[in-house]
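I'd like to ask you about the structure that follows.
In this view, the complex is presented without one of its protein chains, the others remaining in place.
On to subunit A.
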Amino acid sequence: MRSFPDIEFNLGDYVETLVNFLDNALEGLFDLIFFISSRTINGIEDVLNFLPWWLFIIFIILLGWYFRSIWSGLLYGSFIFLIGAFGLWDEMMMTISIVLSAVLICLILGIPLGVWMAFSKGFSTVMRPILDAMQTMPSFVYLIPAIFFFGLGNVSAIFATLIYALPPVIRLTELAIRGVDPEVIESAQSFGSSRWQMLKKVQLPQALPTIMAGVNQTTMMALAMVVIASMVGAQGLGEQVLISINRIDIALGFEAGISIVFLAIIIDRVTNGVADRFQKHRRAK
């Protein structure tokens, strides 16, 4: 009587069937997604690789200077220089391309979804558990359908990253739009704004600082997926970490690992700096 009765419900089988079905039925769609994603990554990578290394470092220094201070800029520049000195320059560029592509797609999808959730209570109720699932499901699990749909490579990596990194920007966009001062909304209404004017001229600009906090989180989470995504063939720094695990290569593992940390610090500080810029004239009342 202690053991569980002989009842079987193989949810996994159904999901597998569903994935197989989707793979066949939506082949065109997946091809399109594949095409767009790979073009985005390649485009960004081409631009990055086109830059001479010193110009890229100067660019990072200026970025740090503009958004924080000259000392931060110099620190970030030396981080990048160090990564290059580890012999991981090309891998770093690849990683940056993947992260940027994933973030770009996250924003294109996430901000409209967030806005829609803010406007429609029903949609919000439906989306919330889905977002929870996306964030709590162990991230290795998405790798399997990703391979199914897109095969091994960077596109699968982006797909898996997308699922993991998308929720923060959606959630914070919804929160931000809902959080706009009702009196400000009323005043925009009282002038006869249309729905679209209201969104474009009042709600989105008012919500921007909070949305930027979402962008920051999404970016950090995309970076956190770099190693995991390398299991489905993403190149770059994550791949180096994976290789060093397989070879038990402490030196390479540390170099690749610390490089990811450096990137994380730079990206976090810079996106935070951007958010602060937006915050400047929007102190809470």
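Definition applied: a contact is a pair of C-beta atoms (placed from the backbone, for glycine too) under 8 Å apart; a residue touches a chain by one contact, two chains touch by 3 or more; residues count from 1.
As a working rule, contacts and distances are computed from a predicted model.
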| item | value |
| --- | --- |
| Which of "XdhC/CoxI family protein", "Sarcosine oxidase subunit delta", "ATP synthase epsilon chain" or "Quaternary amine transport ATP-binding protein" matches, in UniProt, the chain that is not displayed | "Quaternary amine transport ATP-binding protein" |
| Which residue of A:Asn42, A:Ser69, A:Thr125 or A:Gln197 touches the chain not shown here | A:Gln197 |
| From A:Thr17, A:Ser69 or A:Gln189, residue that would touch the chain that is not displayed | A:Gln189 |
| For subunit A, the residues touching the chain missing from this view | 181, 183-184, 186-194, 197, 201-202, 205-206, 208, 281-283, 285 |
